[in-house]
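The structure appears right after this line, and notes come after that.
Not every chain of the complex is shown here; the ones you see sit where they belong.
So that you can tell them apart, the chains are marked A and B in the order they are listed, and the count of residues begins at 1 in each.
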Amino acid sequence: MLIGAAWYPEYHPEAQWDRDLSLMAAAGITTVRFAEFAWSQMEPEPGRFDTDWMARALDAFQRHRIQAVIGTPTATPPAWLAESDPTTLPVDDTGRRTGFGTRQHRCYNAPAYRERTRLIVEHLARRFGRHPALVAWQIDNEIGGELKACYCDICGAAFQRWLSGRYADITDLNRRWGTQFWSQTYLRFDQIPIPRKTAMQLMVKHNPSLMLEWMRFQSQVMVGYCHEQAAALRASTPAAIPILTNYDAFEWGENIDLRHMFSGLDLAGLDLYSQKDHEIAFYCDFMHDVKQQPFWFMEYGTGSPKLATELDAIAGSGHVDRLLFFKFRPFPWGQEQGTRELLTIMGTPGPNYHAIKEWTARHAAPSTHHIAAGTETSRPARRRVGVVYDFDSSWSRFLTGWSGVPQDLTYPRGLIDPVYKSLHDQGERARFVLRPEDLRDIELLLLPWTVIHDPALEDAVARHVAGGGSLLMTQDVFLKNRDNVFNETLPRLYRELLGCGADFLDHEPAGAHALVRETRAGAARIVVLGVKADLGDWTHWVRELLRKRV
Amino acid sequence: MLIGAAWYPEYHPEAQWDRDLSLMAAAGITTVRFAEFAWSQMEPEPGRFDTDWMARALDAFQRHRIQAVIGTPTATPPAWLAESDPTTLPVDDTGRRTGFGTRQHRCYNAPAYRERTRLIVEHLARRFGRHPALVAWQIDNEIGGELKACYCDICGAAFQRWLSGRYADITDLNRRWGTQFWSQTYLRFDQIPIPRKTAMQLMVKHNPSLMLEWMRFQSQVMVGYCHEQAAALRASTPAAIPILTNYDAFEWGENIDLRHMFSGLDLAGLDLYSQKDHEIAFYCDFMHDVKQQPFWFMEYGTGSPKLATELDAIAGSGHVDRLLFFKFRPFPWGQEQGTRELLTIMGTPGPNYHAIKEWTARHAAPSTHHIAAGTETSRPARRRVGVVYDFDSSWSRFLTGWSGVPQDLTYPRGLIDPVYKSLHDQGERARFVLRPEDLRDIELLLLPWTVIHDPALEDAVARHVAGGGSLLMTQDVFLKNRDNVFNETLPRLYRELLGCGADFLDHEPAGAHALVRETRAGAARIVVLGVKADLGDWTHWVRELLRKRV
């Protein structure tokens, strides 16, 4: 695992570059990330590009044998763009347009924003795509972080058009969404509302079918925007240079289908600030499985008192090719100002600078050039437990409850605590099942809160059980269809594998450890838990179902 | 007590109607409620009515010997109305207009909404007012639920006009409201603000006199809207068919004067979801006393594990003629989607279907036709304790405190816990005193938090005490006049009955059990409690004052 760090030439006097890079190299840091917030330095005025400083920085990196990840700066449009076209600024769910002054202040669907994105990205790709110091492109920064959805009229109209392409006609939409409920039948697609918060004394959420589609639409908009940048970069960049983006997975709730996002990119990238062992392990396994290849850990914090141990664990996962700290030097100004990263605000090495230096020295660092995009270089331990992760089901959970604000993070958080923690505590690792075809070569499948019915996944589960594999699931699995509507007939899982009927629904757990039902299907054991099963329950059943296999 | 259920032909394929109605009839369910959210099914486009499906449903009901409550669909205006006239959509207290997508998205004062209401209601009344399956009309659904007040300019102007009719002139208003305070003297009625939330760093509420008038105005607007529908229905409906509305009493805070609302209707209707014995009992007694006749329980939940016991208690109150469950079948889609009501999502009977079937079989159900509007058919147990309920005082409590948001629900909630609970725990029931003339034939009168002075009620209390009746009151009774302004002279209650002066005000309770003062007036005992008396205090004094009478 190679070590890197974010370090911003655009933030520091050029006279300090060599000092900083020498310190970096001395610590075994071989990758830098920069430029992802530097739009106004690259294009100080509309159409006037000034990227000579980047060329000088890349040359400096090369002098110090440091490879560079260049970020596209699109998460921070300059003041002149907001000023010249306010429709590039996003609108919140009360209809208020944000002002300039922070970051992610962009409507992905605004034509002016997309055009300006294309111009700056093409400029960067043409000028630096073949620079020898370039090791990867990073698109934007933490897409879907601060801005999870824009509710402006442009987005509303795009949503309506997008819907019109997904339904045979408005009648089909009405039927599938059940718009007879509360008199919401639409005559035309352009009557469908942008799901802004209601403005009444008791807020009521929007139709759950509309809301799930809205979340899918937002994900697709962000993914599409990201892929458009990838195409522009690729046009001027050799294939050997990977293109990625850094996703701040789960920390703010899960709102992008990472399978789609990373399927159009060469590498998955993760930003994570955690010092919990099981959480770090979860993300290492999960982010690997998104593309089924090692990923790059694009941001990790510098403040841990046990940093070397954490690096050992991350490297030991076998899933991480590079890990970049955020950040080498603290920022004296701005919203992320502070006094200590790997260097202190005075420019002197801090305690964890030395910790990293020792760590890289201890590890025989491989050549910095053997890593190509998508190459599987690690030998992950065999993983005998599978865990299904389903984005639709996660989003459906967001929308549960009377409140109109999606804030039930049970699904993404629950996959870590208690589900993954119950595995980690027993020394198990998980293979994540993100697609039906991922379900193979495991002994025990965990199927928690997968409320949306996917027939192909159901078939794969049936094959797993037919092959003698055990199954540990919650009581709500597959109860809804892809329209976020409850099925009125029992899915095959219930009829064939569990051998139960409608009386199964909603029963309170009757047994110990949240048990709802325990049965066998041939050699396979199947256990169904209540949806509120806790860490003790999951730990008990994981142990039980793995023990019996010995 | 007849049993019914909400069941929506407009939500289900016509092919399932007979199956559902047969199951209903087999369970002894003899009333259905439907159509109250079906505006877009009734009038798919402006002015084009399509109610043949209702006719077929009513015929189906009749075939199964089931009586129907038809709801007017005005709580869910169709998308085409919001689209054609956005002023029909309500505005919140920050000035934001709500969008389409939920329910109760209507400004009661918007001319277009009232006109469209008239047309759809007249159509329904003309077509179905004499249908033999019709047993009652339900107006709208839970008026004052999600939308408690609209702050749009139409409503603001209506409020100003309404005020101008209630005061001799603007000088009279200034004098009564004390607008010399904080320089709020008005020169004209049209200067009086819509009491939207202030937009400063520390929010300050509006003048309490203005706010109490605003709450009265909102109540009158909703009541007026309801009564306008009642008149339109009555014009084409025989007098024997009662007209009601279903009020979701107290659950969201008390904002409609139920005396006014139900005085213009034939029956009171209640929606309640509670499994607390004393709360159910409270509502049964209270809703009876609003019109002093039995009421219809229009919505009750289906999920209780002790449903038969609850039905026994409700029927045993002697105050409920019909109880309708919400709902017979679960909705697979929409904001109220779920998997189990009396039937499951698969269409099979669930546990409480059977519980109801047994309950109806056990009770010799009376003929379904002997219930006429307003007929007193029950024999309520004698109630020797009276409890004053005063809407003005309740609203005045909302407005207490520095914050501008009315959220102090002490009054309506406090009537249940602790006041009514202290009675229920001792096996007592209450007669609610909603008007001065209701105060008769009781031994003990409870007068909690009745802060607004009503001279007629004061006279009735004096007569009660003169007749030897006991009185248990809080320390704040009658301290304000109808303008929500503190009286500067002591009301007669204090001077004559309690024999005290201004030194009485605001004292902390000095005795045990929150006692402020205990006195006698002839044979009567009078006890005054601090306003924060708790369940233990109320229980003690109720017992004490009832015991002494033995």
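We take it that a contact is a pair of C-beta atoms (placed from the backbone, for glycine too) under 8 Å apart; a residue touches a chain by one contact, two chains touch by 3 or more.
Every value quoted in this text rests on a predicted model; they were computed, and no experiment measured them.
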| Overall copies of the shared sequence [whole complex; 2 in view] | 3
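One rule holds in what follows: only the chains that are shown with their structure count from here on.
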| Any idea how many Å lie between the Cα centroids of chain A and chain B? | 48
| said: Please output the residues of chain B touching chain A within their complex, sorted ascending. | reply: 10-11, 37-41, 44-45, 73, 76-80, 83, 90-92, 94, 96-105, 145-149, 252, 330-340, 344-348, 350
| note | Seen from chain A, its contact residues with chain B in the complex are 94-95, 177-187, 191, 193-196, 198-210, 402, 404, 479, 483-490, 501-503, 505-506
